[in-house]
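Worksheet: the structure to be examined is printed underneath.
With one protein chain withheld, the remaining protein chains of the complex are depicted in position.
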Amino acid sequence: MSTGSLKAEAGIAGGDSAAGLPIAAAATVSRARTVWASWRGLVYQLAGIILAGLALLVWLLTADLSAIELRTLAPAALWVYTLEHLQLTLLAAVIVLVIAIPLGIALTRKPLRFLTAPVLAIANIGQAAPAVGVVVLLALWVGFSFWAATLSLVLYAVLPVLRNTMIGLDQVDARLVEAGRGMGMSATAVLFRVELPLAVPVMLSGVRTALVLLVGTAALATFINGGGLGILITTGVNLSLTTVLVTGALLVALLALLIDWVGRVVEHVARPKGL
Amino acid sequence: MWDFLGDRYEQILFSGWQHFSLVVQCLILATVIAVIIASLVYRSKGLTSVVNSVSAIGLTIPAFALIGLLIAPLGFGVTPAVIVVAFFAALPILRNAVVGLSGIAPSIVESARGIGMSRFRTLLQVELPMAWPIILTGVRVSAQMVMGIAAVAAYSLGPGLGGFIFSGLSRSGGANSLESVLTGVIGVIVLALILDLLLVGLGRLTIPRGIRV
């Protein structure tokens, strides 16, 4: 009787240790699987963008283009428009970051905390302003130029970054801040070592939203001589050049998707581990 | 400015009303489509994630680019404007509808089925009402976004306040160009606020008290 139960126990123990290895192996496999799962969407998105870009290229190469279309869609010209577009977008983005992040931090500090809610409310209303209206208004005020375009882009994209910076900092568990202060970290140390790292995901998604908005809005810069890919759309419409119109629209869309992709990759990599 | 408004208040009111009704109709259409799609996909994990990526990617496409793409086959007029506005309106609603429907505790669905409700009835009487607050939030987000998009859509000579912006632009430097643009911008913001208030009111009326926050 007792030896029987002993054997049974030994059997169970043996089974356990034998199962140990496969479990470990399964763990690495499943880890690889989760890594792939977390990157899969991004890989598909990039593949889709590249495929769409290639399709556009093939279509342009095989289409029967008129002389004026060929001139407008010359690779050099397209390259210049794209660079202008990126320049507008990135310049505006940098200015937005420089303004919105410190402002967002300042508005969530104690002395200015009371402003958080009103500023968020105003930001929400501002979001409803039509982008094209903001662009045109700014141009009428500053003059039709690259700088007017940049300024209106900044105005338009400051809101999501500011919003998400404030929300990101606001949603950090107050008890963690208190734990930090409680163990003797200064307010600045808590900001940089606890609050900002924990706000990074929300802030980055605000930055990505802003970048995508910027790419789209930069297409409107053409209305005020600000440059960019939008000129293909307006030229296409004005001169009834469908190929140019479609190329312009697709390039803007692909650029937006590409920027979105870059933003997602950055978010993915920069998200603090452990969240 | 006041002269401008005084001279054209009828035209402004008319365009404002057109703008508003374009947005509201598109929102209704978008809500119906989004809820139907969400009801079809929310039970499947794979389809849900496909729908979520579609709505995420759709939202990155610039409205102006989509208008350009639609003008090519459809020409100028109301149709491209409606499609663009409805398309963008549907995306946030779709996302929220899927989140709302799949967020309902399985135990609740199970108990509804347990008392003999059919699957469709469960969806209609239990799941959709419970997901409604989240769906309505999506509608509010859409409404804010689409108000501005409807202004850009005026580029295709569609209806609404966007016309004031583009006409101001085309007469830039000329008389009343600034007034015209300002009218368009402020008009859109005011409409957005009004619509948001209406939607909040709608929420009060339609969200059962038991799940109101």
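Note that the chains are named A and B in the order they appear, and that numbering of residues resets to 1 at the start of each chain.
Rule of thumb we're sticking to: contacts are C-beta pairs under 8 Å (C-beta built on N, C-alpha and C of every residue); 3 or more make two chains touch, one makes a residue touch a chain.
Everything that follows uses one rule, which is that contacts and distances are computed from a predicted model.
Trainee: I want to check something: the complex is missing a chain, and I'd like its UniProt protein name from "Carrier domain-containing protein", "ABC-type quaternary amine transporter", "ABC transmembrane type-1 domain-containing protein" or "Tryptophan 2-monooxygenase".
Mentor: In UniProt, the chain that is not shown appears as "ABC-type quaternary amine transporter".
Trainee: Thinking of the complex as a whole, which visible chains are touched by the chain that is not shown?
Mentor: Taken over the complete structure, the missing chain's partners among displayed chains are A.
Trainee: So one chain is hidden, and I want to know which residue out of A:30, A:66 or A:186 touches that hidden chain in the complete assembly.
Mentor: Going through A:30, A:66 or A:186 one by one, A:186 is the residue touching the chain not shown.
Trainee: Which parts of subunit A are in contact with the chain that was left out?
Mentor: Contact residues on subunit A toward the absent chain are 175-176, 178-186, 189, 193-194, 197-198, 272-275.
We take it that only the chains that are shown with their structure count from here on.
Trainee: Between subunit A and subunit B, what is the separation of their C-alpha centroids in Å?
Mentor: Averaging C-alpha atoms per chain gives centres 22 Å apart.
Trainee: Along subunit B, where are the residues that touch subunit A in the complex?
Mentor: 49, 53, 57, 59-69, 71-72, 144-145, 147-149, 151-152, 155, 162, 165-166, 168-169, 172, 177-178, 181-182, 184-185, 188-189, 192-193
Trainee: Which of the residues in subunit A come into contact with subunit B in the complex?
Mentor: So the residues of subunit A touching subunit B come out as 41, 44-45, 48, 124-125, 127-134, 136-137, 139-140, 144, 212, 215-217, 219-220, 223-224, 230, 233, 236-237, 242, 245-246, 248-250, 252-253, 256-257, 260.
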